[in-house]
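With one protein chain removed, the remaining protein chains of the complex are shown where they sit.
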Amino acid sequence: MDTYQNNQYVKLALVVDDSKVQCQVLSVLLKEENYQVIVAHNGLEAIAKYKDYQPDLILMDISMPIMNGFSATRKIKSLSESNLCPLIFITSDDTEQAYIDSIDAGGDGILVRPFSPQIFKSKIKSLQRISDLYRQVKSLQQEQQKDAELAERLMSGVIESRNFALDKIGMIKQPAALFSGDIQLTALSPNGDLNVMLGDFTGHGLRSSIGAIPLAETFRAMTRKGFSLFEIIIQINKQLYTLLPSDLFLGAAFVSVSEHDKSAYIFNAGLPDIYIMSSDGSVRNKISSTHPPMGVLPELFKGTNLTVLSVEKDERIELISDGILEVRNDKGNMFECERLEESLKKGIVENNVSSIVLSDVIKFCQNMPQEDDISLIDIPCSGWLSSKDNHEATLMKNEDKSIAHDYENGACAWEWRLKLSGSRLTKINPIPIALNQITEIEGNSEHWQNLYTILTELFINALDHGVLGLGSELKSTAQGFVLYFNEREARLAKLDKGFVDIKLSYYPIALGGRIKIYISDSGKGFKYIKSEHREINNQLYGRGIMMLNQLCESLVYKNNGSTVEASYAWKV
Amino acid sequence: MKNQDIDKIKVQLPGIDYDIGVANVLGDDEIYQEIILMFYEDHSKDDENIQKAILGYDGDNCKRLVHTLKGVACSIGAMTLFEQVKLLDIAINERREGDYQHLLEALKPEFNRVIKGIEVAFINKM
Partner (left out) sequence: MLKKEFIIKAPERFDFSLHQIFRDSYINVESHNKVLVLDLSLTSYMDSSALGMILLLKEHADNVSASVIIRKPNATVNKILEIAQFHRLFIIEN
């Protein structure tokens, strides 16, 4: 940029005139304005010299042999689309037609003889000003484009590349602008549940993307730490409300799928219906938006709930943004739900939802310009965990446990305790807090995942069967699970007394460690348990007890089950 | 060049407004006189060439010659010639072919006066 404003920079002008006299006269005037001058005597020569010298200014005669000024100008302007080289016609033709033709041919101005050197000087000055401005705009534009591309790379690096199970979850993402207002997130919870979010920020472009990175970080970090989907949603809403200006918000669909429980937790805040699809491609359920988009309200509405559904392994959940429904064809018709449902059906039958929907959308809209970001996430209800991610595979083998026993006499390094009472129990999830403590003190370890699972199971048992007094026999069928969940929600909402007391004690041992967990609750205990017997029937505790037995070094229920002591040991 | 010489030359360039012409090249006498010589070299036969083009119905060439002469006359400060060539130029643009010949005849005396003037001032001296 500076070079152009710097007077030391020698500018180059091309003078095109068949008359040597005129070339000479114009050269004198241009040299006075610090131009170096090259001349051409006809249009053809002018084009050649333009290509060779890339001048900063062209003065063009109209009437010339071989090729006239208009033809030469058209050619030169077609060669110089990307850089503005101002071109003035110099003529003694003072007709209106000459003026019109000059501008039509691509000239930036016309100067009619006779003119004084002062007029000439002013004309050059004004053109130079425009071309300097043009250069500035162009260079700013290039900078902006570069910045935007960099930001986009960063953004997609942070967002898309870190998504979980990209090979199992189908996605379509076709941004309308460089930055998509749509955001797609997937992450794995420590208990193996899959969390997915499709979001649609207001508008497109960089402005709409400012919330994307903090959103992605919150979603991932909270999922990783084991917060429930509902807690994540509450936090994201709060964060976006604080972060974004009033007119920016995020329409979002959230899903948490548990393969083990065959259940899905679903929340739709401002996106089109979420589809639950049967394996034959028929629509099993649609979940409509039940809440304003994220970031509109400081808190979620009172009484906001997730939808809980039981799902079969071969069912699929489809999240879409409105862009896909509003794609238009050349007749002005929109893609809409019916076409989408047909497309989804075909995709499910052929086991390739994202490709088939995308190709149907493209086929439908032909070459019409895309007005909005197009997004779809195709979520399987099972199969995202590879065998190495399974809890069974990460368990300590029995011989390892016995090694841990050898070091049992170590002293307690620290203890941590949290007792939650009454309504606090409904508002606070102590497990992420506990894990955070452990990580703060002992650093990261792969074993905290197992610990998370143990703590979650024990706490939920204490809360559900102890404090809330729910019987787990309800959970024996898939439909029962939903009933169970609803009853649980109802009892939680009314909860005003009772407690759960959690205590952790950490014992360092050579090449590993041991954490002793003590949890007691205010409940009456489990009436079916007669003693401290821990070969409990599986129906009572569902999957929980089996898993706990496999993970824990020891697991002992006391006081009719209202107190439990577990020990988890590991070696590095 | 001394001022006296310049005054002398001015007198000897009938049909040319020296002050206007030299102003067109920012008052540089030397360049101006170079340009007048250039005009003489390139255009002293323009009357004959235009005549040939009119008689040969060579419209394009005729138009170009007249147009160029008009512009050049203006640039060297031959303002009366400029006005007269302009009349022919307009006639050509408007395709009034019947007017070409008499308009050419009308400008010839002024054209010859300018050319002769240059010959007397510069060429004969060489």
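Here the chain labels run A and B in written order, and each chain numbers its own residues starting at 1.
Everything that follows uses one rule, which is that a contact is a pair of C-beta atoms (placed from the backbone, for glycine too) under 8 Å apart; a residue touches a chain by one contact, two chains touch by 3 or more.
Remember, it's a predicted structure, so these values are computed and weren't measured experimentally.
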Using the touch definition from the header, name the shown chains in contact with the chain that isn't displayed.
A
Missing-chain contact, candidates A:Gly107, A:Pro190 or A:Gly270, resolves to A:Gly270
Which residue of A:Pro292, A:Gly422 or A:Gly480 touches the chain not shown here:
A:Pro292
The one residue from A:Gly211, A:Gly251, A:Pro430 or A:Gly513 touching the chain left out of view is A:Gly251
Quick one: which of A:Thr95, A:Asn163 or A:Thr202 touches the chain that's been left out?
A:Thr202
Even though one chain is hidden, which residues of chain A still touch it in the full complex?
181, 200, 202-203, 246-249, 251, 269-272, 288-293, 296-297, 301, 322, 372
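What we mean here is this: only the chains that are shown with their structure count from here on.
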What whole-Å value do you get for the distance between chain A and chain B if each is reduced to the mean of its CA atoms?
75
Using the touch rule from the top, collect the residues of chain A that touch chain B in their complex.
18-22, 24-25, 28-29, 32, 61-65, 91-93, 95, 113-114, 116-117
Please name which positions on chain B make contact with chain A in the complex.
20, 23-26, 28, 31, 34-35, 38-39, 42-43, 63-64, 67-68, 70-72, 74-76, 79, 82, 86, 89, 93
